[in-house]
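Only one protein chain is missing; all other protein chains are in place.
And then subunit A:
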């Protein structure tokens, strides 16, 4: 097989930037959800207590 000459060269900086940005976003979201689930549980306990 021959390589496509029109293909853009692999940009590792962009690749790492996207990985990092998604990892950061995921970390914030998981942290936020953990806090949200904790407070939902507390609220539910108070309702059913």
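In this text, contacts are C-beta pairs under 8 Å (C-beta built on N, C-alpha and C of every residue); 3 or more make two chains touch, one makes a residue touch a chain; residues count from 1.
Rule of thumb we're sticking to: contacts and distances are computed from a predicted model.
Remark: of the listed names "ABC transporter permease", "Transcriptional regulator", "Protoheme IX farnesyltransferase" or "Carbon monoxide dehydrogenase", the one matching the undisplayed chain in UniProt is "Protoheme IX farnesyltransferase".
Listed for subunit A, the residues touching the missing chain in the whole complex are 7-11, 14-15, 18-19, 21-22, 25, 36-37, 39-40, 42-44, 46-47.
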